Structures are given as structure tokens and as C-alpha cells.
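All protein chains of the complex are present and in place, except for one that has been dropped.
Up next is subunit A:
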Amino acid sequence: MSRLVKKSPSVCTDMPLDNTDICEKLSLFGQLVRSCLGPRGRLKQVHNDIGGSVVTTSASSVLLSVVSSSQPFINLIKTSILNHVSRFSDCGLFAAILCLSLIEQDKRAGLRGRVAIGVNKHLLGLCTAYLQREDCGCKVRLDFSSSQNLIRLACSSISSKPACVLTAAEALHISRLCVQAFLLTVPCDSPGIVRLGKIVTMSVEGLSVLTSAVFPGLLVDMRDVLEVEAPHPNPLRVVVFSASLAGDLSEIGDGRIEVRPGVDMDSQVLDRLLELSEQVLRDEVKLFVCQRVIHPVVQQYLRRRGVIVIERLGVTLMEPLTQLTGAQPVATLHSPVPVTAYGRVSNVSIRQFGSRKMLHLHPPEESAICTMILCHRNETMLSELKVVCQKTEHVLRLTLRDPSALLGGGCTETHLAAYVRHKVRINLTETIPALGCSQAEYLLGVEGFCRSLESVATALEHDGGSSLIDLTHAHHWTLPPDVMKEDVEDSLGFCGCGLVASSPSKQWVCLNTKNPHISPAALSGGATVQPRVLDSFTAKLNALQVAVETANLALDVRYVIQDMN
């Protein structure tokens, strides 16, 4: 019986951006994400009030999904960022910071909603068009003939997550592994539609990070497998069952079963299972895998005859296993296993990681399946490392769609801001009529947009240093807090992405001061110097779009209605 419950009326908030409570929450949220950005970002420890597990993180995907607000306005921004991260795995914090500071800047400038939205949209168009141009000054073509740039891209992504607690050498090791695993999943010899393989990640706690490794093929936990006997015919025949072989009748569902006295159903089912095993033995199967439980009698029967039995494989490993072996899972127990259902592995061996013993199934030919073993000293760091490696894998995969990367270390943001300022100044008279606002309003909007971009670069610095921009290439530089005016040039070294070195001919200005107009020059002959920090191009482009769109949406909201039921 359904109960009627009286619905209570909703709570309304008029003009949410003028509401002080919401503004305070927005700026708090802004501080939260700003403090997490970059390799020196501050870690956040998340507890919940019922004493669940404690999470230490600075990654946007983890942090934003645990932060919850009673304000739907904040949640709107949060879900937008989370949806972006779930698609692109990177640049979540960038999008969050940009979006929040756009809202703040436009509110501070006191622009009419419609005007601010129009200007933001126009400038977004400018930025995306520039980023997609071939001669864009902050874009780097990725060269797949060398793994250097890929490793740099991976390393930037890994080292921007300080909660993994990695030393420089460890970060490099993990980046190499990520790139190696990524390359293993790209099949070399399949014409037509390429189907990428899969990286199965396994984590082992308590070992040094440097013992982490990548293996082609699949590693499976051995629960109670005895020693694998050494000589095996090459390759081994494999059968994979997806139905339970426990001999139970669980899949019958509800309903009554009437059994005549004297009929033992269990033994009938077991007999059938043994018949099946006999057939499998006749077909010379050496590896017997089941997704679910295998009846102990059947296990014993098979093991006695030298078959390696793996049970309770789990649904996640089924797909990589069938891809690796070429076997087709069997679920029909009452008909003989068709010959086409068998698969192959070239060899099996045992690998030991700390206390964990694993069975390594070697691929029969070149296969796109590989296993990554991640080791770290404790659980929280390990779980963060696992997340980071998955993100890095995704970022690397995105390079297949568009083989480019953007300069990291805040250089893209400052460069882009300088470009926008320059472009706006040139085309001032042409754009204003189309936008339907006054020149003053337009320039205010532009200033807000550029400052928001630069504020992302500034957020990279957490130790009180100041952010500078050079007047030739518009790259981002960080000045440590206790440097005298005279030795600025020496203490700067390289810019954020490592592409430009400081030289006496260069001039710098502080980022948050009134900027002189510069036309950012692209670097000439940059082949000798490679940038040290790279960001994913696809992810950042989408993050930029999502951030501006979400900010526009937030600026457009006139009313908040909260259903209190």
C-alpha cells in the first residue's frame, strides 16, 4: 500500500549571486580547490561523521565526489566538473578554479548578466580557435616515435598529485610504467578498426614503489593452487566457464520443487559436472577457469589429473581473460563444450609480490592485455596512486585522438590570457556591435576573463612566492618569497613549463598588477629545448569549455527553488 505523504512547499532564493551566504560558500569552495592545485598543492583529509575510511587526496575526482553541499548552486558547479573529469580524467581542478573565479570576477565587475555571458562566450570562442590553430604558441605536437614526450606528459600528471607521496625517481619510474603499459595496449598488427586492449591494475601494499612493474598477459591471484608442475605442453588449452559450477540450484528462482523420494538432485547435478570435466580432460585442457565457484569434488578431480584450476575469477577479469586467451565463456552445462570455445595461453608461471602469489598467464601471441602491479608503502597512498595511474592511462589514450599537448606549469594560462588581451585590443571596434554592449562593459568583461585565466596559474604557488609573466613569450614564472630585487634573474631559472630559460634581456612583471599589452611570441627553433611539464590538450580544451559554460550558467541563474521533501 502506498502512503500519501503531504508535500511541503519549496524554499526559494531570489538572485542567488547577491546572497551573502551563497557568496561565502562559493569563495570557500574556491579556496578549497585552489589550495589543491599542482605538485605543491595541499592535501585534504576527508573524514565522514560516522567514522568511515579516511581519504587523503588532492585529486579533483576524489575530492569533489566526497564534498557535499546543502546549496544546490554549489552542487551545480560540482557536478559539471565531476562529469568533465569522468570523461577526460584530467584538468578538473583547472576547470573548477577557472569557473569559480569567472563568477567572482564578473560579479565584482558588476556587469549585467546577459553582457557577461555574451563576452565570456565570445572570448571562449577566441581561445578555442587559437588553441586549435597549428601555430598556437602553447601547443606541442606529440611525436610517437619517441617515448620522451609521452613520459613527460605522464610524469606531469603523476607529479601533480602530491598525495601519492613519490620521490622524483619514483614518479619517473611510475610514469615509465604507465607509458609502457599504454603502449602494450595498442595492438600493432590489426588492420581496420583498432580495438585498444586493457590494463588490469593490481595493488600490493607494503613494498617499495620501485618494485612496481608491468607484465604482458594477465596475473591472477592464486588462492590455494599448489605448485605448478614445470613441464607443460606449449601452448596450453584453456576453458572458461561463466556459469557457476558449484552444483547448486540457485538460478531456479522462487517456486516450489517437488522431488520424488529416492531422487538425489545434488548427486545428479554433480554427476553432470563430472561428465563435463571428463570431456574437458579428453580435450586436453590444462587450465580450467570459472568466474564463479567450482564444486570441491570437481576441483579435486581436475587437479589430480594435472589441470590448473582457477575459481572465483570475478566478472571484471572475464573480459580481459577472454581477450587474452581467445576463449569463449561457456554457460551451458548440459551440452558438450564446443571445440571453438577453447582458448590458449602460451605459458604459465608464478610471480610473487610480498605475500601475494600470482599466476602469470602469458599471451599466446601478441596481445593487448597487460597487468600493472602497483606497490606502495601504505593503503592511502596506494589508493591514490591507483587512481592517478588510471587517470594517466586515460590521458595517454586521449593523445591517440589528438596527438598534441599543452605547456604545463601555468604557461598555457598566462600565454592564453596575453593572447586574448592582444587580440581584443586589435579587433576592438569590430566585435562590440555584435555583442550589444558598451566598450567599457566589454573591456571589463575581458579583464575579468583574463584575470580568471591567470588566477589558475597563480594558484600553482602555495608557499608565498609570487607569480611573474615575461614580456616576450608570456610564460609563467615563479619567484620564491625571499629573493632580493637584484637577483631575480638568477633565482628564476626556467619558466613553469621549462621551455624558456631566464636571460638578462628578459623583462618580467607581476601577474596581478596591471599588465602592459604584449603580443606573445611563439618560440622559434624550439626543437632543441623540450618542455618539461605538459598537460593533456583534449582534456584542457574541454575543461576550458565546461568551465566557461558552467560559469555562464551560474551567472544566468535568477532563482533557486529547493524542494524540501
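Throughout what follows, a residue touches a chain if its C-beta (ideal position, glycine included) is under 8 Å from a C-beta of that chain, and two chains touch if they have at least 3 such contacts; residues count from 1.
Quick note on the criterion: contacts and distances are computed from a predicted model.
Engineer: Quick one: find the hidden chain's UniProt protein name among "Exosome complex component RRP43", "LADA_0H17656g1_1", "Protein kinase domain-containing protein" or "Bardet-Biedl syndrome 10".
Structural biologist: "Bardet-Biedl syndrome 10"
Engineer: Have a look at A:G314, A:P338, A:P480 or A:G493 and name the one touching the chain we're not showing.
Structural biologist: The one listed residue touching the chain not shown is A:P338.
Engineer: Just to verify: which one of A:L63, A:I97, A:I117 or A:L511 makes contact with the chain not shown?
Structural biologist: A:I117
Engineer: Sort through A:R87, A:R108 or A:R425 and give me the one touching the missing partner chain.
Structural biologist: Looking across A:R87, A:R108 or A:R425, the contact with the absent chain belongs to A:R87.
Engineer: In the full complex, which of A:R141, A:H517 or A:R558 touches the chain missing from this view?
Structural biologist: The missing chain is touched by A:R558.
Engineer: Please identify, in ascending order, the residues of subunit A that touch the omitted chain?
Structural biologist: With respect to the unshown chain, the touching residues of subunit A are 3-10, 12, 14, 16, 72-73, 75-76, 79-80, 83-88, 112-114, 117-118, 121, 192-193, 242-243, 249, 251-253, 257, 265, 268-269, 272, 319, 322, 328-335, 338, 340-341, 542, 545-546, 549-550, 552-553, 556-563, 565.
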